[in-house]
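Here's the structure, in structure tokens; my notes come after.
Of the protein chains in this complex, one is absent; all others appear in place.
Entry: subunit A
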Amino acid sequence: MRERSGTPNLHELDAGHFLHTGSQAPQNLAAHLDNQVPVESPRAVSRTSESDPAKHGEQHEGQHYNIPLQDLKAVFPHGLPPRFVMQVKTFNEACLMVRKPALELLHYLKNTNFAHPAVRYVLYGEKGTGKTLSLCHIIHFCAKQDWLILHIPDAHLWVKNCRNLLQSTYNKQRLDQPLEASIWLKNFKTANERFLSQIKVQEKYVWNKRESTEKGSPLGEVVEQGITRVRNATDAVGIVLKELKRQSSSGIFHLLVAVDGVNALWGRTTLKREDKSPIAPEELALIYNLRKMVKNDWHGGAIVLTLSQTGSVFKPRKAFLPQELLGKEGFDTLDPFIPILVSNYNPKEFESCIQYYLENNWLQHEKAHTEDGKKELLFLSNTNPGQLERLCAYL
């Protein structure tokens, strides 16, 4: 019933905010000349001008950093939570908050040893605490570091509400999902343009009687094939995953596998065959291939996963622990992983979030900037970022 949303508003600060404030500049400047301190401190709390995630450290915790909008389109053709996308559109800027879980992950990623098998990191936490946006933060970092991003925005979309299931051309027992696969391929292409020409396939793939991809041709061709021939989209996805896994060890590029809602890979689906018999996830080709991807038998990159109850099927609302959401099978498969808990805002982050809203004139209520008002919001949202965002939408 609920859409996948609700992760915290990781707001960013405009770099050079004094220039950006445009119409407010004259009054602000005048105010600044009069008394620097009160106006400075809220800004110091809520924003930072450091827009490179690589340089984010402890001192930036709680502050928002800005992602330029062109970058946004390039790095995140898919994958941002819908509410966040709306907010970006409203504010005309994309600001993400730097938070501890993300910082921790960044630290690990900076120190990855690419010779070792890929380490799995699992972001887990209660609903609305900021897992998806933390993942986006990581992805932005990796994109800046020139990694190849393999981002599945929401694995739940692949196990529910799919029409047009076709029998797989590759393996008779499995089922294809042409629509989802083609959409994903399009977004993948947008995100990783530059790599598609560099990476060469190492096998020959025959699509049908007339078409085939030769060995040594760029990966982009496979992707094109998937996009144009929707029937083969799922197989194209499978090929992409296989190639990338094989070649990431070679060291040309680093691979980041980012899956949101990874608990969809194990468990149940809501899909049924024509004879109304349920389909297990393994029988879906996309899921099958993705599972192979998530195994840590390759090296040269990292795997960052997020658990999510919001879009999940057949899982109770209050479940958020890995054991509950992944089930026994999933947990065993993922077994050696590093869990990272994403929790609600601490007071500093909360304050920062409110400041960000106030700066963008999002909170119109006259009591919103009083202490009492803040306390009310704190109580009502219990510092949960998702709830806070929803509450503030009313004000």
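Criterion: a residue touches a chain if its C-beta (ideal position, glycine included) is under 8 Å from a C-beta of that chain, and two chains touch if they have at least 3 such contacts; residues count from 1.
Here is the rule we go by: contacts and distances are computed from a predicted model.
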"Myotubularin-related protein 9", "Tp53rk binding protein", "Small ribosomal subunit protein uS9m" or "Piwi-like protein 1" - which is the UniProt name of the missing chain: "Small ribosomal subunit protein uS9m"
Interface with the undisplayed chain - residues on subunit A: 126, 317-318, 365, 367-368, 372-373, 375-382, 384, 387, 390-391, 394-395
